[in-house]
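Shown here: the complex without one of its protein chains, the others still in place.
To keep things simple, chains are lettered A, B and C as they appear, and every chain counts its residues starting from 1.
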Amino acid sequence: MELIDILRQKILPPVPMEIAKYTSSIESDKLLTKPVIEINKAHIIMLAKQDILNKKEATSILKTLSEIPPDMMLDPLFEDVHMQIESYLIGKLGEEVGGRLHVAKSRNDQVATAIRMTLRTYLFEIVQALIEFRTTLLIRCDEYLEAVMPGYTHLQHAQPITIAHHLIAHHDALERNTKRVMDAFSFVNLSPMGACALATTSFNINRELVAELLGFDGLIENSVDAVSSRDFVVDVLADYALIMTNLSRMGEETILWNTSEFSTVILPDTYVSTSSIMPQKRNPVVAELLRAKTAHVYGDLIATLTILKALPLSYNLDLQEITPHLWNSHTVTLTSIKMATGIFKNLKFDIQRWIELVTDDFSTATELTDMLVREYGLPFRTAYTIVGRIVQKVASEGKKMKAITPEMLSTTILGTIDKKIQIDPSKFYAALNPVENVNTKSVIGGPSSIEVLRMKNKRAKKIVTDEAWYNTHISKLKKANSVLCSMIKMLEGGEKTES
Amino acid sequence: MELIDILRQKILPPVPMEIAKYTSSIESDKLLTKPVIEINKAHIIMLAKQDILNKKEATSILKTLSEIPPDMMLDPLFEDVHMQIESYLIGKLGEEVGGRLHVAKSRNDQVATAIRMTLRTYLFEIVQALIEFRTTLLIRCDEYLEAVMPGYTHLQHAQPITIAHHLIAHHDALERNTKRVMDAFSFVNLSPMGACALATTSFNINRELVAELLGFDGLIENSVDAVSSRDFVVDVLADYALIMTNLSRMGEETILWNTSEFSTVILPDTYVSTSSIMPQKRNPVVAELLRAKTAHVYGDLIATLTILKALPLSYNLDLQEITPHLWNSHTVTLTSIKMATGIFKNLKFDIQRWIELVTDDFSTATELTDMLVREYGLPFRTAYTIVGRIVQKVASEGKKMKAITPEMLSTTILGTIDKKIQIDPSKFYAALNPVENVNTKSVIGGPSSIEVLRMKNKRAKKIVTDEAWYNTHISKLKKANSVLCSMIKMLEGGEKTES
Amino acid sequence: MELIDILRQKILPPVPMEIAKYTSSIESDKLLTKPVIEINKAHIIMLAKQDILNKKEATSILKTLSEIPPDMMLDPLFEDVHMQIESYLIGKLGEEVGGRLHVAKSRNDQVATAIRMTLRTYLFEIVQALIEFRTTLLIRCDEYLEAVMPGYTHLQHAQPITIAHHLIAHHDALERNTKRVMDAFSFVNLSPMGACALATTSFNINRELVAELLGFDGLIENSVDAVSSRDFVVDVLADYALIMTNLSRMGEETILWNTSEFSTVILPDTYVSTSSIMPQKRNPVVAELLRAKTAHVYGDLIATLTILKALPLSYNLDLQEITPHLWNSHTVTLTSIKMATGIFKNLKFDIQRWIELVTDDFSTATELTDMLVREYGLPFRTAYTIVGRIVQKVASEGKKMKAITPEMLSTTILGTIDKKIQIDPSKFYAALNPVENVNTKSVIGGPSSIEVLRMKNKRAKKIVTDEAWYNTHISKLKKANSVLCSMIKMLEGGEKTES
Partner (left out) sequence: MELIDILRQKILPPVPMEIAKYTSSIESDKLLTKPVIEINKAHIIMLAKQDILNKKEATSILKTLSEIPPDMMLDPLFEDVHMQIESYLIGKLGEEVGGRLHVAKSRNDQVATAIRMTLRTYLFEIVQALIEFRTTLLIRCDEYLEAVMPGYTHLQHAQPITIAHHLIAHHDALERNTKRVMDAFSFVNLSPMGACALATTSFNINRELVAELLGFDGLIENSVDAVSSRDFVVDVLADYALIMTNLSRMGEETILWNTSEFSTVILPDTYVSTSSIMPQKRNPVVAELLRAKTAHVYGDLIATLTILKALPLSYNLDLQEITPHLWNSHTVTLTSIKMATGIFKNLKFDIQRWIELVTDDFSTATELTDMLVREYGLPFRTAYTIVGRIVQKVASEGKKMKAITPEMLSTTILGTIDKKIQIDPSKFYAALNPVENVNTKSVIGGPSSIEVLRMKNKRAKKIVTDEAWYNTHISKLKKANSVLCSMIKMLEGGEKTES
């Protein structure tokens, strides 16, 4: 069956292939075929219910719609998937029946609806992938509750923390990402159907019914708004950009830790490549791409905003150019979350090397300062100055924190504030021991193993809540779909008994 | 009193002015002075409660903090406002007391906290301005419920709608903007205080107390996360970008409507400028800037994302460069909302010109098609083809819709599908009358005056809800502040009676 | 013949398909196959000349390279095209011969070289397309040398110009675009080959010979720089962004002119589409996409910059993610130039409508002001005030410029500066006549038909110069390629006689 361009052919001359290619959205419409078929089904059911179509016509159309494969080959001859499907119907059923498909709707409302339907399943995928990643991080925490590492600020050793504490920092950013995606979902899952081209229709349609059959939570009410708005896309792209930003930070850390200078992790073989001429290389390629691919999402976000800027209402073809950015960013973000999960599931932290680093540095200086404040009543800024001086002196001799003694400290205090203080060695050495040091930090959010364990358990519970959100929403969609199916069957049944 | 650089002076040599200027955040810290003073007060109260500071020291510090004017001159000699305030304390009270201010905190948690405090009041301003704008649009609706205008797609006349219907489309985008800002607020209003540099502290601090006294809804718990994260800034900037995108679309429409070709609005004098050499010009300068300034926010958003990309945890100085983008975008967005409100409050729509435009075009063609479907049972696509042909014919003769007669329609039907149909003139002319046309579209979200009135009333109720949100949150902040003040008084009182 | 992963298989375990897909550049390597084969040929010739390979080995390899089709199917199993081609060689010739292909080179220098080779042919395409567009615009000028239109500032009628004058403004932006692409070419056409991984090689290679055989103008000398730099990509993307910016401005104007309000042009049928429900629409879809697709290039530019930011030297896999942005922007830009050329080749300007617009407005007010200055010696600002008053008065009565009379002007002068001036009607009406008005503006760059004709002729000559640039560079490449071919033949000949 050869399809014809029902739209253009009858009114305008055919366009040369290069113009057709330039203007067609067919390539990125692949992801819309399935929702467009669903929309057409729900629309036909509604038309029949409202007596805009008779049951016989409705049944024929529904049957033919059911025969279209969701992966049907799209033809750039058509401007888009909408016209191809209608052409298919007309080709199969003749214009007398197939020509009734497009009553009381338009491509403008239909494409907005279809994008929202594909996007909501994508958001589910993202939520699921984020939950999986968060779960992975929490599992790894158990292994590293006591594993001390230098906490970095300005990429300088600052104070000792634990690997588990560090992993929870990443987890928490992802937990917020999950929440943001859920917030975005509430803007996505609204139905534009019935807005038609921009002005609704004089047919007595039922917009709520269509929305319900398609699993939407409500309507984008105003019809001009319904076809003009793509703010929900920007929303999602901004969320994706933030997710990728967080992954890029993990990617960067992985690359650093994997250098021969840091040597604090061992990357699983499947996540590194080697060189075509340097056989010794263990290039952290997946981590590098987590970092680099972040930029794709930034590019998609800025391109989408730029397209929307200064567009007069209502629909303009410019909107068509937004969709490929959305699909592209989704693929990048989803696969990147999975890759990052894989890395963090399999990364081996070299505990020994981490403790070595934190022992052979100055990262306990702050705790020594705090000890002077707490135990000997010095003002913080004074204690800070004293420790600063002793650290500088020791460092200038090429030595590290562990070279400092209680006596040296007493001497420096005397030299700085002319006060004689005898330092208790046990308190002194406790401050300098990174493990003890970490465990004194047991306030909320701190690195002590008890506190990190508490945080981990709290977050595990939150994951259960987030999974419940996911399950509830998935169920709702399934249920809507089964209602749609049974209404189709009922109509067919009714039609059959009638005939 | 000359302040000294307490930080650097004691440990490192002074830096040349050009380096100091390059690295200082003093300029954009102006907006942080007030919150930093508040934070210091809450922190001191907490330290006193936890017996980390004695009451006398606490009282002296609190008194001196109260004397700092929130608009104190900031000096680029200091790296930032945090050091200047501590230096001020030490200058006033001596290091023995003033040097105790900075115990159990760091600039890293303090700056994150202060940014969040300034930002939340900014979000309140935005919510308030959006509510004001939405109210303005709804008020204008009443004037234009029956005022027909051409609805545009592709900037072509599509179908008639009303001005009120069009205004509600803009309103609804702003309603979603308001909701997004509220969502963002929930990520902003969390306290990092107590995270210290990145690892909390071994002092027995009470993070929740500080958070409560400062009006926060909770903590950013994990201390590494607390000092490393600026996702809340991206969130807000993305929301601002969306607001500006919507304003830019209104700006563009205003510019178009104000051309001599459209001539559909009269801009108030205060919103136009004239030319230095062309006295006849009424340049829509404010509308042009709504459009142009949108780009500033896009630039701030992309710059912020770029700064965050691939930053290893925890704090890096790069984060300092984000803040000016936030402040800049806030100013642009807030003033732009106000400007747009002003334009739409005062814009005069030339109802006569609008109706002229919609009468002298083809925008009722769809309704004619629908009438053929509804009244004469033609398949939509067939009716579409028939109307398409007649429109093309008439247009090629340089005429418009109103040149079509029922007889011409009958003839075209006959010529197209070989069917004789007598067209009822009353139905025919009803379809062609833009006012009647609009009023047949009374489905949910449609342009009929009854439906638009219903939408308007519903939205007015939503504004009341959003105002309640605003009032609740403002009250909460005020209450927290009054608790903080009374605790300061109690401490001072206690201190006095003790001494 | 089954190819094996020569790189990984021998040293590291195979990677799961999802990781292979995430890390492979195979998809965007399609455009590199041809240059990579050429590079390998030139490299082998050089190795033979330098006695690093013997002639027999070289000949076998060259023969096998010649058999690879430039459109060979790329397999995501390979990390990239480089490994696939070497694998092919080894599969065909055995490792004893095929394993010698990769001596004294690396994928790092090879991919940089191949990108530059594909890109330079792309730049030629762009230069050619820009020349074609500029030529089109100049041809259209001849038709519209005398056709008056309102010149717009702030989208308000400012002063009369001609259509030809307006078209030359667009032409000149494109002329600068051409120059910028040529400037970019000089940074692109330099050879990295011989840099190897980053440190050159201890083999006695001849980098200049390889560069010459591949048609390069010189070397990227420093080997670390050669593999680390992608500044030439940013350069080209910035040029593409500027080209698209200019096209978007033309697209916007076309959309405006095509509205029923402006109605100043008729778009050719092939450049408009119609609506699925509104048969009267003539949607300027190609022009809308000129506008929208501009954003893709902005996105690609910002993504590329973001990838490059803060990358330590030398090669990082991040660079791989830049290439698809370059190819994408090239396609968008090249097809968009062609589409814009098509529009402007076929656009019909409605001369009558333009003159109507400019007659029925105030755009001659400036000339009236200037006339007062020139003929009656008034200070400009005084004359400006006088004309401003009269214009305001007339406009407030709903009339236009043509309602003003010499007498009204005299009266206003008298009322403003208390001076009696008798206005010469012939001078007065000359100022108000848009055609005469335009022709008085014959200074360099002005709209008078004589001056525009002069500009047009000058630009036509510049096009000849730019075509010469194009031809010279194309010839150079062809010549280099024929030298390469004859050296291959000589080597094969020498080899044959030797054996």
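Of note:
Note that contacts are C-beta pairs under 8 Å (C-beta built on N, C-alpha and C of every residue); 3 or more make two chains touch, one makes a residue touch a chain.
Worth saying up front: this structure is predicted, and the values here are computed from it rather than measured.
Across the entire complex, the residue among C:D75, C:E252, C:D269 or C:E492 in touch with the chain not shown is C:E252. The chain not shown here is touched by just one of B:D300, B:D370 or B:E451, and that residue is B:D300. Which of A:K105, A:R134, A:H157 or A:K441 touches the hidden chain is settled by the complete complex: it is A:H157. Remark: the residues of chain B touching the chain excluded from display are 7-8, 11-13, 15-16, 18-19, 21-23, 79, 82-83, 102, 106-107, 196-197, 269-279, 283, 285-286, 288-289, 291-296, 298-300, 302-304, 306-307, 316-321, 325, 335-336, 338-339, 342. Touch with the hidden chain on the side of chain A covers residues 153-159, 255-256, 258-262, 274-275, 277-285, 288, 302, 305-306, 309-310, 357, 361-363, 365-366, 369, 384-385, 387-388, 391-392, 395, 401. Annotation for chain C: contacts to the undisplayed chain at residues 6, 10-11, 86, 90, 95-104, 108, 151-155, 158-161, 165-166, 168-173, 176-177, 179-180, 183, 187, 194-195, 197-205, 207-208, 219-229, 231, 234-235, 238, 241-242, 245-246, 248-249, 251-253, 256, 291, 294-295, 298, 301-302, 305-306, 308-317, 366-367, 370-371, 373-374, 379-382, 384-385, 388-389, 392, 437-438, 440-441, 443-447, 455.
As a convention for this text, only the chains that are shown with their structure count from here on.
These two copies of the sequence, chain B and chain C, are related by a rotation of 180 degrees on CA atoms, to the nearest 5.
Chain A and chain B have Cα centroids separated by 23 Å.
Separating the CA-averaged centres of chain A and chain C is a span of 34 Å. Residues of chain C in contact with two or more other chains: 274-275, 277-279, 283, 285, 288, 302, 306.
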